[in-house]
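Here the structure is laid out as structure tokens; the discussion comes afterwards.
Left out: one protein chain. Kept in place: all the others.
Then we have chain A:
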Amino acid sequence: MFTKVAMADENDNERMDGDNQKLEKMFTLKKWNAVAMWSWDVECDTCAICRVQVMDACLRCQAESKKDSYGKQDCVVVWGECNHSFHYCCMSLWVKQNNRCPLCQQEWSIQRMGK
């Protein structure tokens, strides 16, 4: 894991001190192991069509429980021009019947896809 990856030479920390080089710092931050969580940048966590969280695969994809590549399901999010977002799977089925956003009734056109 990343702990093995040397991020920067330890001595780099000392260089920060600049003019105060002679004065030894009381605290030196040697290393920071951060943790962040990624999620789709959406206004609403839940897909209004299948009412499943957009971070999870849509209900149909879950039902199929694809057994490829360690459970990573290619059930991405799609944003319309109206900035509403849904599972791509759900929206593709929706537009076959009605080419309007289910939330604001604007004509549906894709602004961007999650990646």
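One rule holds in what follows: a contact is a pair of C-beta atoms (placed from the backbone, for glycine too) under 8 Å apart; a residue touches a chain by one contact, two chains touch by 3 or more; residues count from 1.
Convention: contacts and distances are computed from a predicted model.
S.K.: Out of "Subunit G of NADH:ubiquinone oxidoreductase", "Williams-Beuren syndrome critical region protein 22", "Very-long-chain (3R)-3-hydroxyacyl-CoA dehydratase" or "Cullin-2", what name does the UniProt record list for the absent chain?
M.R.: Hidden chain, UniProt protein name: "Cullin-2".
S.K.: Which chain A residues touch the hidden chain?
M.R.: Missing-chain contacts on chain A: residues 1-3, 5-8, 10, 12-13, 16, 24-41, 50-53, 55-56, 59-60, 62-65, 67, 69-72, 77, 79, 112-115.
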